[in-house]
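One protein chain omitted, others in place.
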Amino acid sequence: MGKILIIYDSESDRRFTELAVPYVKEGVERIDGMEIRVKFVEDAETEDVFWADGIAIGCPTHLGGISWRMKKWWDDRTPEIWFKTDGKFAVPFTSAGSLGGGGELTCQSLSVMMMNMGYFVFGITDYVAKKESLHYGAVFAGEPRAEHAIEACRRAGQRLAEWVGYYMDGRRDLHPLDAKYQRFWELAD
Amino acid sequence: MGKILIIYDSESDRRFTELAVPYVKEGVERIDGMEIRVKFVEDAETEDVFWADGIAIGCPTHLGGISWRMKKWWDDRTPEIWFKTDGKFAVPFTSAGSLGGGGELTCQSLSVMMMNMGYFVFGITDYVAKKESLHYGAVFAGEPRAEHAIEACRRAGQRLAEWVGYYMDGRRDLHPLDAKYQRFWELAD
Amino acid sequence: MGKILIIYDSESDRRFTELAVPYVKEGVERIDGMEIRVKFVEDAETEDVFWADGIAIGCPTHLGGISWRMKKWWDDRTPEIWFKTDGKFAVPFTSAGSLGGGGELTCQSLSVMMMNMGYFVFGITDYVAKKESLHYGAVFAGEPRAEHAIEACRRAGQRLAEWVGYYMDGRRDLHPLDAKYQRFWELAD
Partner (left out) sequence: MGKILIIYDSESDRRFTELAVPYVKEGVERIDGMEIRVKFVEDAETEDVFWADGIAIGCPTHLGGISWRMKKWWDDRTPEIWFKTDGKFAVPFTSAGSLGGGGELTCQSLSVMMMNMGYFVFGITDYVAKKESLHYGAVFAGEPRAEHAIEACRRAGQRLAEWVGYYMDGRRDLHPLDAKYQRFWELAD
């Protein structure tokens, strides 16, 4: 059974990143046989990270980077975690205040943090609608309301589960290149 | 007189980045007294870079980074240009295939390249519509068709001209913090 | 008089970034007539940021990014600061655990954060020794002990002061391209 942790931070007043969490979870659930834990960052334990084969990690985009609360969690636990999580899988998601407002850069910063922890980070080649993709993690502005934003969150969770299933559980049917669902839209025109 | 160079690369078949160039230019022209040169990258000369106080630099987003033709231009001219352009100003713009598809990362790569050349790169704090900003340069998917995408291109050019006018020509009325036009929209809800 | 703020975070047990602060300050002092404030991040006030024309911002490299305490300071103060600091100047410095260990990426994350706040960020084209530069901010491993690491910290402060003097105080003699000191070493062989 693949084990997936969804760990997230969210602002106290406008909980946009938290609103994405159920969609990420739905995406994971598209792949049967996944065990899932969902943790607000302040409730997460080091053990959750060790338990999980794959992590979907989300936070609000703050100043083009990781929210301090999420960063604190990993900074504080570095001595415990480092050198023990090599080879696990991670995918980021974020709510930014605007498009062009740092969401991609935040996903990239999350990926850098997880690379430092030895994780595999990956790009999702899929388009979820015309001119909408999540090549470096799921990015949306405000709450995930548009269908493509919702599907981006789902797809991030799904892809994480597919890779965990494929590489960690040896389920050879799960390779995304063999996927039956639509992964590609015509490029922008 | 402030001198602005708009240098761009664009794909041969789908010239989306090129379609943004007139808008960037319009933005520069909002500030009177600016001299402007527009150059397709293969027609640009080293002298254009020396001539310009500020550069708006645009290319298609290719694999989350700078298009090779734009990169080649600067790579090839590094020995001529380096150590001669410190303290000039630069702002990036890009057409990506999709939102979430690497536009911000490409702007960031363009900014890194210009930082290496000694340029000041800057963030545009403005919103150009609700949930639409250009904090790291103007980003759009496909051609710049939506009003906010067009305004993002204009705003990038305008801000570049304002800074060049303010810092290089001593025009104290041009500081964006004193701007009369709308720079802020309500944050995403 | 140019006003420079050095704001830094440092680990409680190994205060390597703090050890760099006196060198950054020495670099600023190479330019006469600069007013300087030095603040540990938890002692800094929003007013320090408004006061300063230029900021040298330093933190330890934690997981390839900004230390959470530094990030928290800016995240928390975003509503107060944002849209009020456009056009100021910023340069980053960091102590990483190792070379190749994320120092450049941390400087880049600091630059992104400051770009989001409207600051100009800049590359320092200088070499401070053969094969040693600070093109994206001053980077060193552990404490700044080697002469080139110390000089990188000084040069970051100096360049910041030069730009503030040149652009904000109109001191035309301060342009780095007219500098009399050695800015270039032979490239690596």
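Order of writing sets the chain letters: A, B and C. Residues in each chain are counted from 1.
The definition used in the following text is that contacts are C-beta pairs under 8 Å (C-beta built on N, C-alpha and C of every residue); 3 or more make two chains touch, one makes a residue touch a chain.
Bear in mind the structure is a predicted one, so any value in this text is a computation, not a measurement.
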{"item": "Contacting the left-out chain in the complete assembly, out of C:L105, C:V121, C:L160 or C:L174", "value": "C:L105"}
{"item": "Given B:A52, B:L105 or B:I124, the one touching the chain that is not displayed", "value": "B:L105"}
{"item": "Which of B:M1, B:L63 or B:L177 contacts the chain that the document leaves out", "value": "B:L63"}
{"item": "Contact footprint on chain B, counting only the chain that is left out", "value": "62-69, 71-72, 74-76, 78, 102, 105, 109, 112-113, 115-117"}
{"item": "Touch residues of chain A, complete complex, unshown partner", "value": "82-84, 86-87, 89, 108, 111-112, 114-125, 135-136, 163, 166-167, 170, 175-177, 183-184"}
{"item": "Residue ranges of chain C at the interface with the undisplayed chain", "value": "14, 16, 64, 95-105, 108, 127, 131-139, 141-143, 152, 187-189"}
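The working rule: only the chains that are shown with their structure count from here on.
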{"item": "Chain of greatest Cα-centre distance to chain B", "value": "A"}
{"item": "Whole-Å gap between the CA centroids of chain A and chain B", "value": "31"}
{"item": "Chain B-chain C separation of Cα centroids, rounded to whole Å", "value": "25"}
{"item": "Where chain B touches two or more other chains, by residue", "value": "108, 135-136"}
